[in-house]
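In this view, the complex is presented without one of its protein chains, the others remaining in place.
Chains: A and B, in written order; residue numbering restarts at 1 for each.
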Amino acid sequence: MSRSSGNKILPKISNVKTRKSRPKSRKKDAWPELVPVTRGTSMGDYLRRFWQPVAVAKDVLPGKAIPIRILGEDLTLYRGTSGLPHIVAQRCPHRMTMLHIGWVEDDCIRCRYHGWKFDGMGQCVEMPAEDPSFPPKVKILHYPAIDYGQLIFAYMGEGEPPEFSRKTELDREFGVKWASVQVWPCGWFQRIENSLDAVHTSFVHQDSRFGEKMSTAVPELEFAETEWGIRMIARRSPTNIRINEFHLPNCNHIVVPTQLPGQNRGKTLPWTDLFNWFVPVDDEQTAFFTTRSAPITGAPAEEFESWLETTTRYNPADHHDELFRGEMPAEDVGDTATALVSAQDYIAQLGQGTIVDRSGEWLGKSDEGVILLRNIFRREINAMQKGQPIRIWQQKPGFARLPVPPGVPPSPDRDPVGDTPRP
Amino acid sequence: MSRSSGNKILPKISNVKTRKSRPKSRKKDAWPELVPVTRGTSMGDYLRRFWQPVAVAKDVLPGKAIPIRILGEDLTLYRGTSGLPHIVAQRCPHRMTMLHIGWVEDDCIRCRYHGWKFDGMGQCVEMPAEDPSFPPKVKILHYPAIDYGQLIFAYMGEGEPPEFSRKTELDREFGVKWASVQVWPCGWFQRIENSLDAVHTSFVHQDSRFGEKMSTAVPELEFAETEWGIRMIARRSPTNIRINEFHLPNCNHIVVPTQLPGQNRGKTLPWTDLFNWFVPVDDEQTAFFTTRSAPITGAPAEEFESWLETTTRYNPADHHDELFRGEMPAEDVGDTATALVSAQDYIAQLGQGTIVDRSGEWLGKSDEGVILLRNIFRREINAMQKGQPIRIWQQKPGFARLPVPPGVPPSPDRDPVGDTPRP
Partner (left out) sequence: MSRSSGNKILPKISNVKTRKSRPKSRKKDAWPELVPVTRGTSMGDYLRRFWQPVAVAKDVLPGKAIPIRILGEDLTLYRGTSGLPHIVAQRCPHRMTMLHIGWVEDDCIRCRYHGWKFDGMGQCVEMPAEDPSFPPKVKILHYPAIDYGQLIFAYMGEGEPPEFSRKTELDREFGVKWASVQVWPCGWFQRIENSLDAVHTSFVHQDSRFGEKMSTAVPELEFAETEWGIRMIARRSPTNIRINEFHLPNCNHIVVPTQLPGQNRGKTLPWTDLFNWFVPVDDEQTAFFTTRSAPITGAPAEEFESWLETTTRYNPADHHDELFRGEMPAEDVGDTATALVSAQDYIAQLGQGTIVDRSGEWLGKSDEGVILLRNIFRREINAMQKGQPIRIWQQKPGFARLPVPPGVPPSPDRDPVGDTPRP
């Protein structure tokens, strides 16, 4: 019933709040170099100095091809019948048809329109209706590609690719490894900023078990530039210390509980290493590649894989409108809160807009990690543009020392003594 | 069967109609000031001189926040736990996340990303991870907001808001009041032009009972500028006279039968007052806020509300493609034709295009109301731009004298004798 109630709330005009003046505009650093990633932009050229994940390995079976878009470039990714991955131009240069709709033959791909065939180096090797002197003259773009950590990586830069940075935790010879990918419709840099932002956990995730675990207390933060990137330490209490190892330019290494649904058994298992790569699809879309390495075996390992099979299918971007209307996914049964936590991150980061307008920000001391991250990118980009050497981010030696709560069993292959605090 | 019939209709070429020349193009007034409504445009600044409805009151419960877009501005509307509505900037100025996904606390709103908290005046009052000296330095945009007539109104202009114009019919202490809103994907001015266009009823609505009631006869029209806007009188016969009171800048007051489904009982009830506000969401979308005030009580009032609950959910914009293919909603059962009438208006006005190209029009004498409306806006905008006083549209005193057909009982609170004809 809504009868005759409207005029009850009308205040006297003299009591109405008045906007005396508009907030002053301030001249701020808009960090313009952080966003554009196509070839020829400063960030685009910098990111192309490194191997980048471009697909989940199992999404491209031998003999199959898929179209990919990475760093604003449209490309064809195929896996030869040999199993090797290859990346070539999006289109056949004859009449410009997309190559992924063609046929993979050995380590070559044949265009569906008129049968031109290219090898994995982009060299045309056959034109069925043309003179044999023609194919050697035609070569298309290709990029080196390798399988690693359940992902396919590409080197999209000029010249020889740099040494590939293996991850000790992904090289372990046992346990469960699992890769997945989510694409979100936002710029890539706001995604990595969130990795260096421990405060967000206390608010963004406060309605989830994950949030409870982290406690709602605002942490003390400590940052250090390392040989491989940035170490972030967040102290909430003497027994609640979180460390991330951020591998520059765009991979965050964290540990999380090894979640098993329906019970508290997750608490009895060593934690899982997560490597999260944030790779620009283009300026306005970001691929989030995760490879998990759980140091568990036997029945729990099989159960964990079954759970991953299902849970890694959730992408909050598929529920954008509902999430921004406040319709969040339910806390998952048991100890797991994957969908909810993902959705919480999604609304916080997409809530910043497709691309953050950084010219409007008011940064504070709790943004130290974000500022450090931006400054390192600015420093490296400036060096690159002046033709000076950029910093070569090293492969991190040995296992990372990422503390877990008291009572969690250590990974069987990990030295429990280290140089970072472990409660 | 479609055999061998194609060539039967082919006329001899000598009989084919020939287009001798293209219709001449004429230099016409394109009325460029009517459309853009963002801040800084002439119409945008003019409309910001007045309180504007921005939401249906019951769509924002105490303790809840929603995003709104009005006059091309994205804002956060929330209702404090006190019940008071507040309008602040769309985004937290810390890291630019949208505020509506945060939490309402008393009459404040807290950002979900890092917990910054703002009061209803836009003043930052808390930053959990920052020094207490920081919050007083940060203030965001806010606009005065009030509840009235089941709607929330905002004042989005500079300086002190003007006096709020109450409506006598909405202030009546009894009866049914009901607000609803529809957003249509078209410019706002073609929507108010239709309010001053009585001829359209004879054609747009001729297939509906509403159209029959109005008769298909083209009316004699009379317009007058009043202290509060424009009075339009449309005479179709001595006993068929319609009067609208258009309250400038953008509210149309009409009376319509109090519709009860399934029967003719509507004819035995006093008519309902409708106040229709047309508010630009942006240049290409218009919110149509309607508040009904029906001077009825008891069982018919309850039945009327039940009917409104359902019928006000129909928005022809949800059926755009079907409607333009000619698939109109069925005439409703009984006396009601709400969906059909709404759909008829929709195709006529959306049929003009997202924004009417007024440079192509041929206006006639029947467009007197449209021309008067445009000229008043042009006059007021010109005055505003020259720094001259604009006309202060007055609150209309007393009840409007809007005639109803013979036999319809008068509203119990309305003086049946007035200064405008009543059959």
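Going forward, contacts are C-beta pairs under 8 Å (C-beta built on N, C-alpha and C of every residue); 3 or more make two chains touch, one makes a residue touch a chain.
This structure is a prediction, so every number in the text was calculated from the model and none was measured.
The residue touching the chain not shown here, chosen from A:Gly72, A:Gly122 or A:Gly187, is A:Gly122. Touching the missing chain, out of A:Leu151, A:Ile381 or A:Leu402, is residue A:Leu151. Across A:Glu105, A:Glu130 or A:Asp207, the residue that sits in touch with the chain not pictured is A:Glu130.
One chain of the complex is left out; on chain A, the residues touching it are 57-58, 67, 83-84, 91, 93-98, 101, 111-115, 120-122, 127-131, 134, 137-144, 146-151, 155, 158-161, 163-164, 166, 170-179, 291, 301, 305. Residues of chain B that touch the chain left out of the display are 1-7, 9-11, 13, 16-19, 22-23, 193, 197, 199-200, 202-204, 218, 324, 326, 347-349, 351-353, 356-358, 360-367, 370.
Note that in this section only the chains that are shown with their structure count from here on.
Separating the CA-averaged centres of chain A and chain B is a span of 45 Å.
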